[in-house]
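With one protein chain withheld, the remaining protein chains of the complex are depicted in position.
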Amino acid sequence: MNLEQIVKNNLPNSQKGRVADYIPALGKVAPKQLGIVVYDLKKNNIEQAGDSRVRFAIESISKVITFLYAVNQLGMEYVTQHVGARQTGFPFNSILNLEIEGDHHPLNPFVNAGAIAVTSLVKATNSMQPFEQIIRFTRDICHDPQITLSTEISESEERTGDMDRSLAYYLKAKGMLKANVPLSLKTYFKQCSMMVTAADLANLGAVLANNGIKPWDNERLISSEAATYTKSLMMTTGLYNESGKYSAIIGVPTKSGVGGGLMTAVPNKYGIGIFSPPLDKSGNSIAGLSALNELSQKLKVDIFRY
Amino acid sequence: MNLEQIVKNNLPNSQKGRVADYIPALGKVAPKQLGIVVYDLKKNNIEQAGDSRVRFAIESISKVITFLYAVNQLGMEYVTQHVGARQTGFPFNSILNLEIEGDHHPLNPFVNAGAIAVTSLVKATNSMQPFEQIIRFTRDICHDPQITLSTEISESEERTGDMDRSLAYYLKAKGMLKANVPLSLKTYFKQCSMMVTAADLANLGAVLANNGIKPWDNERLISSEAATYTKSLMMTTGLYNESGKYSAIIGVPTKSGVGGGLMTAVPNKYGIGIFSPPLDKSGNSIAGLSALNELSQKLKVDIFRY
Amino acid sequence: MNLEQIVKNNLPNSQKGRVADYIPALGKVAPKQLGIVVYDLKKNNIEQAGDSRVRFAIESISKVITFLYAVNQLGMEYVTQHVGARQTGFPFNSILNLEIEGDHHPLNPFVNAGAIAVTSLVKATNSMQPFEQIIRFTRDICHDPQITLSTEISESEERTGDMDRSLAYYLKAKGMLKANVPLSLKTYFKQCSMMVTAADLANLGAVLANNGIKPWDNERLISSEAATYTKSLMMTTGLYNESGKYSAIIGVPTKSGVGGGLMTAVPNKYGIGIFSPPLDKSGNSIAGLSALNELSQKLKVDIFRY
Partner (left out) sequence: MNLEQIVKNNLPNSQKGRVADYIPALGKVAPKQLGIVVYDLKKNNIEQAGDSRVRFAIESISKVITFLYAVNQLGMEYVTQHVGARQTGFPFNSILNLEIEGDHHPLNPFVNAGAIAVTSLVKATNSMQPFEQIIRFTRDICHDPQITLSTEISESEERTGDMDRSLAYYLKAKGMLKANVPLSLKTYFKQCSMMVTAADLANLGAVLANNGIKPWDNERLISSEAATYTKSLMMTTGLYNESGKYSAIIGVPTKSGVGGGLMTAVPNKYGIGIFSPPLDKSGNSIAGLSALNELSQKLKVDIFRY
């Protein structure tokens, strides 16, 4: 696999998108970047190219991690009683669908309402607050002890997070969120502000692809059932309201974040991490998706075909 | 694989659902039926159990066939310019999503609005009306020359099809459907009223699983690209508004119909056809889905795991 | 009252709007026209200025007439069991509100769905089809035997009426319309295509203002109760989704039509008819509303003040 060539082919696409700028800390990221990392489970090795070691905000990809952590802490049954797995064609921060359907829980863990609900489930332990637990788990599943919180970003998220507050209080009002709202949001804004690399995301994808066992040390971190369920969620709702389209075209379970990250898990084969900041209208990395598309074809990994 | 045992285990679940009764012809079907057929691509053989040769109305599973036929006739690019691939959490006959999003085309080919739009694309040829073309293609892809139209059902569909008329005229008013509405609907109601068996659906699933090549004669019927795209659509939106949930739990691309049919394509491995008339609230065969779940686990075919 | 001066002051506003052009027959109307007619109940006389005798399509103002006729034929109780009196902030041809609220009848008689439902209630008699009855009643209540149908316009309405078809079949599918849909729509398109003058509308307004008694011959045509109810509907929902705004500013019960007409009933004082074809975004006559505003202030008739 010539990853350098794929970087070269797709980096120009970054000019077609716009870096997220709803908070200053995201807006000042250099747009012309593309990093790709592929963790090959069979060879148990990593290939990388481009800006694969640049740190960026994990943003919505943290929704995958917190969901997995909540399942570890509380069990699949408990968590799925509090958040659904329903696909939606509405944008990630829509409040409409909740009111229209009169549902008893948020649609799925990857829309903001559902992600906040999941974060609110994580219980403080004697020694650790929820965010501490989440970041430790993130370092473990991403195989990177250097992942830290960007307080600049989390404070910016706090300042501009009114839509998330609106969603959280809506959930609270409807009995879909029992925990303290400001504390839950504080944890949520922090989890979005962890600084990761494309390599970290490839590792995360590799754990999911490997059915919950970390391929670098062969230790199980999450249940096979949780890994399977999560990959399905990534397929049906991982790329915001364009999930169905990209599933049809690219065909690999993927979660995106507005920091420019893409994290893919090809069952039993590859974990893939990609980073390129400029986004399309739906909030997905534009050069990242074109690179992933090329990669999916070269690796022959569309799960609906191979 | 002991299919008889799976029939025995799951037949009682049929009592938990209700046979579709919006038209008399559907309402009088005997509820306590369950048929399962598995086409194994590797062995190139078929196993079956239970009510596998009973004929029933194909209903929404015809949306898969007409989509494939339209792609064959008009090309992938043309068809996907007229209908999207977006997942939706709304019911199949919702008109809301169209108005809210102000989209320029129906969301996907498996909600009624999108299916009617696809049917309207099929062009009459010198010798054949659209429905004639569609039923011939159905006989071919299902490997069953005895598939016929139930005029009793199609006439009932006509009589009760006012919601579909509403959707079709909405599309027409918004410029998303150019053809004659009554003619398009007539074709659509007929395509829903073709009488098939679980074995037919297993054959259809086998062609999709086999990337467009009929496994019984090794002839290509549809492009590999169309087969891949369609399996993805089945995954993200094949089971109405519960698609995401069943994708997470069962993990195989499946399309259902209110006649009680389920058609599954496990890439490169199996085509599966199931028939059991009683439906859950979302319109999916209730014993059919529980049988498919057991089958998916026994065959180890969840595509997010294996 | 110097009506000529009000015409002069407000005619230039017609340049700020656009003539309805969804059908050719409406699009070719000369835009720079303004006619005002005031029927003074106390003096029992009529004043007029500008284009007060030009004929134009009555369009949505016919919804008032058919509602009144249906009440005459079937009684208030029966009609209000089939259509509500709820205000709505959605556009007149929205289908959203129906689906969201799951209501058992259309919101009110002045949105298209409700108007079609009301028209469908009118029963054919031995000697007369519904439209014949409606146009006879229109000639009576408008005191103008020369009102005729423009077949050019009604045929154009038929050709472009797909959104109305969508609404009508939606009502039919939900059991909110029992009659034959194509026949009901045919009557509806015709009632919208009756050709009236501003003077006709002033007469209609005068009957409503006079609590149902025709002031020109002192004969009761409609019940006082129906006149009262209808004036309220005009207030809360007569000017499409801007009804609340104009009620707050102008303060007189008014119904508009996309043909450029405005019909106002000031209880016990005046009937007013205005005609000016260019419309604002919501579909109301733009110079007509500014003229009505000036007139309301000069006549001191805002019902919330005087």
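Which chain is which? They are A, B and C, in the order written, and residues in each are numbered from 1.
Throughout what follows, contacts are C-beta pairs under 8 Å (C-beta built on N, C-alpha and C of every residue); 3 or more make two chains touch, one makes a residue touch a chain.
Here the structure is a predicted model, which means the values were calculated and not measured.
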{"item": "Chains in view touching the one left out", "value": "A, C"}
{"item": "Residue among C:S14, C:Q33 or C:N241 that touches the chain left out of view", "value": "C:N241"}
{"item": "Of C:T88, C:T119, C:S156 or C:N203, the residue in touch with the unshown chain", "value": "C:T88"}
{"item": "Contact with the hidden chain (one of C:L34, C:A49 or C:L107)", "value": "C:L107"}
{"item": "Positions on chain A contacted by the hidden chain, ascending", "value": "94-96, 99-100, 162-163, 165-170, 172-173, 181"}
{"item": "Chain C residues that touch the omitted chain in the full complex", "value": "84-90, 96-97, 100-101, 107-108, 211, 224, 227-229, 231-233, 235-237, 241-245, 247-249, 251, 253, 267-268, 302-306"}
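Methods note: only the chains that are shown with their structure count from here on.
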{"item": "Those chains which touch chain B and also touch chain A", "value": "none"}
{"item": "Most central chain, judged by mean C-alpha position against the global CA mean", "value": "B"}
{"item": "Between chain A and chain B, centroid-to-centroid distance (C-alpha), Å", "value": "32"}
{"item": "Inter-centroid spacing, chain C versus chain A (mean Cα positions, whole Å)", "value": "55"}
{"item": "Whole-Å gap separating chain B and chain C, where each centre is the average of the chain's CA atoms", "value": "47"}
{"item": "Touching two or more other chains - residues of chain B", "value": "96, 100"}
